[in-house]
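One chain of protein is taken out of this complex; the other chains stay put.
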Amino acid sequence: MSDLKISKFNRHHFMENYGMLFVLVILFIVCAIVSPYFLKVENLLNITRQVSVIGIVSIGMTFTILTGGIDLSVGPVLAFSTLMIAGFKDYGAIPAFLLAMAMSLLFGLVTGTLITKGKIQPFIATLGMMTTVVGIGLTYSHGHPIIGTPDGLSFLGQGKLFNTIPVQTILFALTALAASILLNRTRLGRYIYAVGGNEEGSRLSGIRVDRIKTSAYVISSGLAGFAGIIMANHLNVGEANLGSGMELDAIASVAVGGTSLAGGRGGVVGTVIGVIIIGILNNFLNLINVPGYTQKIVKGAIIIIAVLAQSMQSNRKK
Amino acid sequence: MSDLKISKFNRHHFMENYGMLFVLVILFIVCAIVSPYFLKVENLLNITRQVSVIGIVSIGMTFTILTGGIDLSVGPVLAFSTLMIAGFKDYGAIPAFLLAMAMSLLFGLVTGTLITKGKIQPFIATLGMMTTVVGIGLTYSHGHPIIGTPDGLSFLGQGKLFNTIPVQTILFALTALAASILLNRTRLGRYIYAVGGNEEGSRLSGIRVDRIKTSAYVISSGLAGFAGIIMANHLNVGEANLGSGMELDAIASVAVGGTSLAGGRGGVVGTVIGVIIIGILNNFLNLINVPGYTQKIVKGAIIIIAVLAQSMQSNRKK
Amino acid sequence: MSDQTILQMKNIEKLFPGVKALDNVTFSCRKGEVHALLGENGAGKSTLMKVLSSAYQPNAGEIWFKGELFRHTDPIAAQKAGIGIIYQEFNLVPYMTVVENIFLGREPLMNGRLIDYKSMRKEAKKLLNGLGLDLNVNLKVQNLSVAQQQMIEIAKALSMNAELIVMDEPTATLTDREIDFLFGTIRSLKESGKTIIYISHRLEEIFEVCDRVTVLKDGKTVGTEDVSNLDKDKMIKMMVGRTLGEYYPERAHVKRGGKVLDVRNIKRSGVLDNVSFEAYEGEILGISGLVGAGRTELARAVFGADHIEDGKIYLDGDEVKINEPLKAIKMNIGFATEDRKQQGLILGLSVKKNISLTVLDTILKGGLIQPKQEKELAERYVEILKIATPGVDAPVSGLSGGNQQKVVLAKWLAKDCKIIILDEPTRGIDVGAKAEIYNLMRKLADQGKVIIMISSELPEIIGVSDRILVMHSGKITGEFKAEEATEEKIMKCATGEVA
Partner (left out) sequence: QQEGDDKIIIGLSQESLDHPFMITQRDQVLEAAEAYPNIEVIATDGQGSVVTQVAGIEDMLIKGIDILLVQAAKAEGLKQELKKVHEKGIPFMFVGKPIMGTDAITMVSMDNYLIGTEIGDYVVEHLKTKHGSVKGNVVVIEGIPGDETSVNRIGGFHEVIDKESGIKVVAQQPADYRRPQAVSVMQNVLQANPAGTLDVVFAANGEMALGAVQAVKDAGRLDEVIIIGLDGQQEELDAIAAGEMSATWTYEPCGTQGFELAMKILDGEAVDKMVIPASRKITIDNVAGQKPAF
């Protein structure tokens, strides 16, 4: 009987982690059958490129959501980072890069501090930051786009390894790998899960809850800033409104990837799958020329259906 | 000692409910001093009119937030309601009104069902609904505004009582009153608090949690739809995007009004105060002609400061 | 007492993923009796009661109540049918008032629409007075102590006027005075013809109030007996399948060592009033007292979980500032909280990850957690404490209350603390496990550790401790050597009769 218990348990464990992978595979097969263009290598590489920026932002979002929070300010932080890269291009690649990262991390620190020391709910703190950072960006740029990026950074946005694999894709993969190790194999990662699961319990276990939560926001902002650097170099421009709407896309990806918005459960692998599902869907709807309004309906429905499927699955155990 | 405890308790209770009223009064005084136009009766009446639509939406939002949920779909539902009013104007005032309300309530029912039966987290369910409903609205209207509203309804948006008090203001006040009675004096209202405070405990106390939660989303959607009817009659138009961004404004108002996003604590009085604070702020920024970029910074900062002030206050008790 | 059967649960089966919590359980009650339901942790008692109240739907079986087949729908149907239940876990709404909580789901209405607060308050006051509780009914529940909350739960169940009342470990958080009131209430309920199902791990209580006993083991019914035919040993044998030898471990052979912890005049307004005490190497220091005496607050203050306004703490003679739990843990102080779900465990994480949480630094290599070492660590403690779990990767939320408590203990054992504070370490734990935990505490003390045990069970305090402190309203009002302590003496200090 004991054996039975364990095998059942593991199956459940498996489904929790890989259920969405199954959805992804199905979606992949359907797309491949319906559209002759879908399986072209170039198209598949394109998809990985297209999801890279939002993917990196979503990985950052995963951290804050795992702590039981949320980060609505990722879009503006990303946009601000593009402004820094474009605005300081004349100072050279490395200074511009460092400045963009430093500002992003700083925004994350402010957000984290508001949440932990100021005891403001993450939704509200980051909502406030969202508006504020857009305002700062607009003030800095006088509302105009800033054209051009530093020499020597453009490979981040435009480069291709062996002339085929986009550098963006590689950066996304590396970010996912690093985040996954961080979450699963380090203390910080474990503590992020613990804090998201039970804050008071974590505190009484000797975890500096405030520091862990702040770290999550710093990571989230930092990755948004990094994504902004990539985007600026891809588009060759910095603009204060570039990231608008990105927070909801990122949150949707994280949720579709099976991370619970209540915190404490989920992970980066899920988020990557969620991002790719949404990316494939966008690509597919374009390939089969579905009109814009309908795309909205389909996307809204898909988010609901994907999450519904997960919840059905985890309810079967009851 | 027992007496001491009670008096302490009451002071805290008072601050919890009226702390934001204090902020409102301060803001009011500052505005009155800085701008000579602020205190004009007409201006004050204008403010009450301007906040009516977002106020009614925020009251609805209060219900979902009290259950521990959130409703991101209020903007699209409101917009869809304007489309119904404008699109069915030829069928007469009452049919158009009923249809707009019926569709809104239906959306709420779908959302509530997804959340309760589908066990989807409210953020995600309503995020999906948000996109879907905009898509449906755009499809219905082919993306164009529909001009005109039914004869006989325009007083809802444009009428004035005794030629001074806007009907919108009165509708807002009545909605607040009704919501307050509903929340504080009826079983449904108390159950909304109970479910938000302890869902499992409520269920075991015999509360039909699913039904209560669904009711909250139906109320939220219904009030968004009602607000949409008012707006359509005010602007004489229906449009699929009229409500965009409204969800965040409403959530900010609810939070500034002291309702906890974690559910179970807060109320309509706070929300009304929150709405008015933000309304006065908008009015004031216009009156003293603060430039657009700066407005964003100020608004973001004010949300943070207001909520920070609350959290400071409630932390003092610890 | 009539022989009329009021409740019959037949062939009940309940499956959870990987666990058959109830396996063909049959259980019946007579009208007007107090029927004890006993069993080890995880035997399925709470689950059976949740099936009865329709909080869970059984996978098989039927329930007959008052001669009718009872259709399982939802808790409200059970309530309406006349089944009231006090659940093992708290089910109050923290932000609502006492009166609202008592009548939650059954508020009286005026004119059929609005809630009638006035009569609700009147009724609530009456109920609470009947339980010996003098409390402002407009207080929010979150401001009450755990014990007060338990009393509210009891009041709530009583207010339902149910014919059958289930009490799932109602006394676990209570001290003797409240327990006396509760037993008085139980007896008068019984006199008025109500039936009560009573679950407790405190066997003395069974003899005091119960008529019959049904024992569950591993989700199966062992049997039903009249209490008059049983003694404690027989009862234990039914529960664990064997007799237990000495329940409490032998006292220390080792003489206590030097002073390790010295707490001087710590103060926290409203809860701690100039408390001083010390603790020595190799001793088990018991802290007894009535509900709300401030024992938990004292432990939290020493552990750095709450801010203290005044006073000093010395460790091995040096003054230390402990302003957060991490500091305490670094100084080798561990604290197993009384409320395991809210404070002791991360319910969403696995058994393994809960155990390793305080000792991650010992299984790091190059900054990375070593999965193999982590697993071994967890498995070691699962074995030492005999934690019943499908595996160390199973979520801790699926474990029974007692096994969850063992995981909390495992966490602090893994940390190898010098001072371990245990707040109600055996609350809700079955006799077998209790004896194991006592033995473990003794073993740790013999190894030279300092064990501080807060407990509301007088026999336990007297049976296990080497030295006993008694608290009353934020002050220490008595200190006894184990040999001198009696229940009477302790109670006198606990009620503040002697200072």
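We just call them A, B and C in the order they show up, numbering each chain from 1.
Going forward, a contact is a pair of C-beta atoms (placed from the backbone, for glycine too) under 8 Å apart; a residue touches a chain by one contact, two chains touch by 3 or more.
Note that this is a predicted model, so its numbers are computed, not measured.
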*Can you list the shown chains that the hidden chain touches?*
A, B
*Out of A:113, A:186, A:295 or A:311, which touches the unshown chain?*
A:295
*Looking at B:43, B:113, B:186 or B:311, which makes contact with the chain not pictured?*
B:43
*For the full complex, which residue in A:94, A:147 or A:177 touches the chain that was left out?*
A:147
*Which of these, B:94, B:147, B:161 or B:174, touches the one chain of the complex that we don't see?*
B:147
*asked:* Just to verify: which one of A:64, A:260, A:283 or A:310 makes contact with the chain not shown?
replied: A:283
*asked:* What does the interface between chain A and the hidden chain look like in terms of residue numbers?
replied: 37, 40, 42-43, 46, 49-50, 53-54, 138, 141, 143-145, 147, 157-158, 231, 234-237, 239-242, 244-246, 282-283, 286-287, 289, 291-293, 295-296
*Kindly note down the residues of chain B that lie in touch with the hidden chain.*
35, 37-38, 40, 42-43, 46, 49-50, 53, 134, 138, 142-145, 147, 158, 231, 234-237, 239-242, 244-245, 282-283, 285-289, 291-293, 295-296
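By definition in this document, only the chains that are shown with their structure count from here on.
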*Set of chains whose contacts include both chain B and chain A*: C
*asked:* Using the touch rule stated at the top, which two chains are linked by the largest number of C-beta contacts?
replied: A-B
*chain A and chain B: spacing of chain centres that average the CA atoms, whole Å*: 30
*asked:* So the centre of each chain is just the mean of its C-alpha atoms; given that, what is the distance between chain B and chain C in Å?
replied: 43
*Quick one: which residues in chain B touch 2 or more of the other chains?*
none
*For chain C, what residues touch not just one other chain but two or more?*
none
_Partner chain B, residues of chain A touching it in the complex_ = 70, 114, 118-121, 123-125, 127-136, 138-139, 143, 248, 251-252, 255, 260-262, 292-301, 303-304, 307-308, 311-312, 315
*Flag every residue of chain A that touches chain C in the complex, lowest number first.*
2, 4-6, 8-9, 12-13, 181, 184-187, 190, 193-194, 196-198, 200-208, 264-265, 317-318
_Complex interface listing, chain C residues touching chain A_ = 16-19, 303, 305, 324-326, 328-330, 335, 337, 342-349, 353, 357-358, 360-361, 364, 367-369, 390-391, 393-394, 411
